[in-house]
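Left out: one protein chain. Kept in place: all the others.
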Amino acid sequence: MKHSVVSLTINGAERQMLVAPGSTLIDVLRESQGLTGTRRGCEQGACGTCTVLVDGKTAMSCMLPVETIEGAHVETIEGLTPPQGLHPIQEAFLQGFATQCGFCTSGMIMVAAALLAKNPNPSREDVVRAISGNICRCTGYEAIIDAILDAAVRIRSAAHAEAA
Amino acid sequence: MEKIDTSFFAKEREAELSVVGESVQRADARGHVTGRTQFYEDVTFPNTLHLKMVRSTRHHALIKGIDTEAAMKVPGVVRILTHKDVPNNWYTILKLIGVGPDDEPVLPEDRVLFMGEQICAVLAETPQAALEAARRVVVDYEDLPPVFDVEAAMTSTPFKKDGTNYFVYEGHNCRRIRFGDVEKGFAEADHVIEHRYESSPIEHAPTETTGCTAKPEGNGRITIYSNTQALYFTLDNMALILGVPFNKLRLVGGTVGGGFGGKVDVIVEPIAALGAMLTNRPVKYAYSRAEEMQVSSPRAAERIYIKDGVMKDGRIIARKITLYVDAGAYCRHSTYGTTKAAAHMPGPYTIPNVHVDAYCVYTNRTPSSAMRGFGVTIGDFALESQMDQIARFLDMDPMELRLLNAYRDGDMKAHRKKVDGAALVEVIQAAARQTGKQLAPRFAKMSSMTREG
Amino acid sequence: MARLKGRGVAAVNYPTGMNLGGDPSQALIHATTTGSFVITLSSVDLGQGIKTVGAQIAAETLGVPYESVMIDTADTDTGPHCMGTFASRGTHRIGNAIMMAAKEAREVMMCVAATELEVDAGDLVTDGKGRIHVNGAPDKGIAVLDVALAAHFKHGKTISGRGMYLKPKSEVVPETGEMDPDSCQAHACTIAEVEVDDETGDVTVLKMTNAYEIGRAMNPALAHQQIVGGAWMGISHALYETTEPYYPNRAHGPLDFSEYLMPGPGDIAEMDSVIIERPSSNGPYGAKGIGEMTANSPIPAIANAIFDACGVRVTSMPITPEKILRGLDALRGNPN
């Protein structure tokens, strides 16, 4: 078994790491980078808790061997969180009581971030589609859907305020 | 968002609260949305060993031998634990509250009673090495016939070393409720309505699987970072199994990625701690999703027969219930859950004659245990389906049938506890109001606080 | 092809707590010299919100702001005993223990404040905003922070309290089943509206109207979370979930979240829920346990609605399209 060196840009910072063959992105994030906000839910690609952005698109980090994404830009919940305060999606989840146990929250927020980047004015059904790969066992989804719609409003009005 | 209808029980509601009753922000929400909430798995230690379990591939078999030679040769394997390593090899959660029996070994000695039962634990430097070594362990089985049906199990040959295929409650083969004279009730009833209800097992399916990391400390103690729902249950059971004084152990947890009752069993912690004691290294044991789905204990399947003596006007005067809880291979919390199921009968209704036989039955499947609504959820499905069948049979309004029989303050329940704080009448009235349904005047003005009407 | 609509009702009660082996929990509380209070527990938050509701109960009892109360849980070296988070016991048991601890701490706090203000402790009230003052005279008062400092540095007192709630063990009479298994009962009624596809047996839950009686909503937003999430789990149990789809045959047990069926965000029903409150005689501020009950009434309500829609009575959970279709076929005279 031969380890290899992989470079990734993680939350804006270039990182090099020595990895065993087949090391998954979630292992690297959690274990060598200390970014534990990305949660391990199933390692089968079927729960979405480990969702991160790879080159701007959502990916389940449990199914990505890091050797195959050499040079990629990875964004996690830690990267989404601004230095001060909260990202509008985080604020919407907080205010909308869209978290219970909190284990699915990082993945949900990353999916929401990708959705809103692509579609700033999503319909309810767009939101439902976007989170359809993310399991939540506590909330019944309603508050999460509402929070993402609310986040879209927050982001649009912030952009509007900035433009004005 | 939330609606509170304050018109009910206005006199009983305490006035003048300032913080209680307010929708203050969740104390943990900011941690959740930033990913900073610390779950057990976020606490890591260098030099940690990973534990993976060799599991039974048979429903019911004798273990003729366990060959670990090839497994030990896998690079990175440190140790393989078997029953011989466990100081007190009984895993009996309810021992702490005086309920036995000792029926489940931590690691089995000579037989497995369900597919997926843990047999021996591989400790290795990486999860991959532990998984590979677990695949290399060869278990020699001699298959025995399994029993899967609860009623068949009641009469088939006992499959455990000791005892019966059902739990014995103080000399009875079931938990009994006896209230009034149910046979007399049936004789007096205008109609007798009898149906059978059933469920299959249900998984808690929390997004975070069950797990822990046990870490030996410099002072000789062991700290266990766990997502258990009950720290002291876990600590006390571990001490009994490991044969160490209680103060050798420290449990740290309290932040759990969903439980629903699935993290009340104490399965992972004792073995992880044993591994830590024997290797003097941190040991992590976390269920895979497949293990969480099929090996962690589910909500029990139940089979429930309800026989009701009913009068033409809708009054239920006798209810006989025969209930089987499918405990799976071992009792875990099922003995308690069966009692809870019995106590819940005959539902929120005042019925003068009640007879309940609730059986806690063992079968060769994954042991069931507590889950949200323990002992009650499936009973409610049966009871409330039965109420609908009665209403249809009598051509009565289903809400009014329930109101007619609803328990109210001062009534005596079948387990001889006097009702107080009842509000069944009011939730039915409130639901009717929400949907714009008009109840007959006598039901619209009923109250749980009085027997009038 | 027809989509058949139906409506079903169910009403349930649910016990708070377990006590067949005795059911205790403890809480400790102390004031820091910064005027905050720390509640020390060994209790577990699964997402239901004990870290939030416990702080609310303490703040209410102490008469201080919610923000000044912190919960430190769960570590068995520091936190006193708790049976655990199950049996809808958390808010009731732990809440009671916290309330008792907070009362004891409040007494010391008021006593120190009285000494500092040179008045009778019985004349003092808290304003809930961090001050203690003479009843009717808001100007004659002292900040909780100053009381905490005075207690520690001047009077040599700890502002602290011990809380314990025990529901004693109840022995069951083996012959009759006589027992006292719980502390109180919460209640729920659900009216479910469904649509059944008569060619496939597929069920769509259109709407759930729920009324929940929960004693007292300690935090209505959190209670609402339990209600919505619990009702969703009820739909899920009724129509989808099992680890053994061919029970009692053990074949084809699901291994992941694809195979283990649960309604996704695209399958949720419109929900209209109302809370009513009949405070319990023994819960903190009248609380009852709510977490478990919320999943229960939707299940039979859906089963009854399916019968109402299509005349098929499915008596085994989960109520799959297959079971309904077999029933429809039997009604149509094509038994399989």
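So that you can tell them apart, the chains are marked A, B and C in the order they are listed, and the count of residues begins at 1 in each.
The rule is short, and it goes like this: a residue touches a chain if its C-beta (ideal position, glycine included) is under 8 Å from a C-beta of that chain, and two chains touch if they have at least 3 such contacts.
The definition used in the following text is that contacts and distances are computed from a predicted model.
Q: Given the options "Xanthine dehydrogenase family protein subunit M", "4Fe-4S ferredoxin", "Heme exporter protein C" or "Oxidoreductase", which would UniProt use as the protein name of the unshown chain?
A: "Xanthine dehydrogenase family protein subunit M"
Q: Among the chains included here, which ones are touched by the excluded chain in the whole complex?
A: Taken over the complete structure, the missing chain's partners among displayed chains are A, B, C.
Q: For the chain that's not shown, point to the residue among A:Thr36, A:Gln90 or A:Asn134 touching it.
A: A:Asn134
Q: Tell me which residue among C:Gly63, C:Pro80, C:Pro254 or C:Gly327 touches the hidden chain in the full complex.
A: C:Pro254
Q: Which listed residue (C:Asp120, C:Glu199 or C:Glu270) would be found touching the missing chain in the intact complex?
A: Touching the chain that is not displayed is residue C:Glu199.
Q: Where does chain C touch the missing chain, residue by residue?
A: Touching the chain left out of view, chain C contributes residues 1, 199-200, 240, 245-246, 251-254, 256, 258-261, 263-267, 320-322, 325, 336.
Q: Which residues does chain A use to touch the chain missing from this display?
A: 1-2, 20-22, 24, 43-46, 48, 51, 57-60, 62-65, 67-70, 111, 128-130, 132-134
Q: Residue-wise, where is chain B in contact with the chain that is not depicted?
A: 52, 74, 128-129, 131-132, 134-135, 288, 290
To be clear about the criterion, only the chains that are shown with their structure count from here on.
Q: Please indicate which chain is farthest from chain B, where distance is taken between mean Cα coordinates of the chains.
A: Checked the centroid distances; the maximum from chain B is A.
Q: Sort the chain pairs by how many C-beta pairs are in contact and tell me the top one.
A: Max contact pairs: B-C.
Q: Round to the nearest whole Å and give the separation of the Cα centres of chain B and chain C.
A: The mean C-alpha positions of chain B and chain C differ by 17 Å.
Q: For chain A versus chain B, what separation do you get between their C-alpha means, in angstrom?
A: 33
Q: Mind checking the centre-to-centre distance between chain A and chain C? Centres are C-alpha means, answer in whole Å.
A: From the centre of chain A to the centre of chain C is 30 Å.
Q: Touching at least two other chains at once: which residues of chain B meet that condition?
A: Within chain B, the residues that touch at least two other chains are 1, 23, 25-26, 28, 205, 256-260, 289-290.
Q: Which residues belonging to chain C are in contact with no fewer than two other chains?
A: Only 46-47, 49, 221-222, 224, 230, 233, 256-257, 262 qualify.
Q: Would you mind writing out the residues of chain A in touch with chain B in their complex?
A: Within the complex, chain A contacts chain B at residues 20, 30-31, 36-44, 46-47, 49, 76-78, 81, 86, 90-91, 93-94, 97, 99-106, 109, 135-138.
Q: Where on chain A is chain C touching in the complex?
A: Going through chain A, the ones touching chain C are 42, 44, 46-47, 97, 99-103, 125, 127-129, 131-132, 135, 137-145.
Q: Show me the residue ranges of chain B that touch chain A in the complex, using the header's touch definition.
A: 1, 23, 25-26, 28-39, 41-42, 44, 126, 128, 204-209, 256-260, 288-290
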